[in-house]
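Selected chains only, in their assembly positions.
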Amino acid sequence: MEGRSDLLRHLEAVLFIADEPVPTADLAVLFELPSNRIEELVLSLRDDYEQSRRGIVLRSVAGGWRLATHPDSAPYLERFVGEQRHGRLSQAALETLAIVAYRQPVSRGQLAEIRGVSSDGVLRTLIARGVVIEVGRDPGPGQAILYGTSQVFLERLGLNDLSELPELADFMPDSKAVERMESGLGPGL
Amino acid sequence: MTYAVKLDVFEGPLDLLLHLISKERVNVADVCIADVTEEYLRATAALGEVDLETASSFLILAATLLELKSLKLLPSRSTVDPELRLLLEERDRLLHKLVVYATFKKVAVQLENRMTANLGYHSRAAELPDELVPAAPEILRGLTAQKLAQAAVRALTPPDKPSVDTSHITRITVSLEEMVTQLRSRLEREGSGSFRQMFGSARSRIDVVMALLAVLELFKSQAVDIEQERPFGEISLTYRPPASGAA
């Protein structure tokens, strides 16, 4: 059995890495402890943050626990975020956006298949920034959510509609590559 | 002798060559190509499907081994022979490539160790909290339709078909047919001569091999008589005109 402080640090690490609020029940399963024990630990972690005046707070939101920055630091965070590369599209985000733009409607699974890695993180960013939106459901089994680009996306790029996206063929290095790519492209666009 | 050709440990022909040379401690000139081939076929059969890249890598390697074997078979007479020097230079080039490759192979292990040691550190794949989104610069700032199209091309183009570097294999510059024609017309003109005289100007060892094959071809069609007094001695060639009836 691990001591209380060990459990606390593992709990902190899990909450640190989580990108969504973590329900008590999930933590109970993870640490193989009853929910009331988890509640106790989480609350003691929260008190610890408060008492030691940390920049991080532990919040109970939307049915779960989540770490967040202390509101007092907001001015610094806003300046930091405004100046940092946070605003820039990463290469992964740019590629994901490009695939969504040219192959929409597209599911997470299709994106992962094309890029060879999960695109969930960048997709979430693109959705949060309003440039990618849900556009429907796959009629097939599983009913996967399908994604497409938003009106905001068109406006930012100065396009009236998707038909004004440049022809990919104009950007291909050579004709052979065009053939290879077309065979990989669906009938969509 | 058997050679354990475990395909999953080989990623390229230099890898396989390196393995044969440094791990098995064999002299490639003594490697039986048939044995290696048999092992290779057995392994691919076990895999169930043939990976094009591995298959072509294997062919390249087999060709390399054959060429090195041919180097071994022909006697090296003099160190000043320019042709031999060329061959040795070629061999040095391959040796250099092997050394460079072996270095990277070794350092790759070190990189992996470092990565493993750092596996335990997880950083946040931080999504910007909603309250800070307004403070962030416009995410599409600076993005043009052209840049987007370029990114789409990058993302949607499948990787190039696997290709194999053949630069370490000597190209055949003269075909057997050409060599036979050349040799026949020269013998018609000169009547006889030594093999060395005829092919002293051959550009590379592979050309010498082709010349020898041409001589054997003419011998088979009874257009030339061959004489060699002792092993590795001069080979003298004498032209045999076609039977008078055909002339």
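Note that the chains are named A and B in the order they appear, and that numbering of residues resets to 1 at the start of each chain.
By our rule, contacts are C-beta pairs under 8 Å (C-beta built on N, C-alpha and C of every residue); 3 or more make two chains touch, one makes a residue touch a chain.
Owing to the predicted nature of the structure, the values given are computational and were not obtained by experimental measurement.
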- Assembly composition in shown labels, counted over the whole file, is A x2, B x1
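Please note the rule applied: only the chains that are shown with their structure count from here on.
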- Task: Could you please specify the touching residues of chain A with respect to chain B in the complex?
- Result: 13, 16-17, 19, 68-69, 74, 77-79, 81-82, 86-89, 94-99, 101-103, 114-115, 121, 124-126, 128-129, 131, 153, 156-159, 164-168, 170-172, 177, 180-181, 184-185
- Message: Could you list, by residue number, the parts of chain B that touch chain A in their complex?
- Response: 122, 124-125, 127-133, 135-141, 143-158
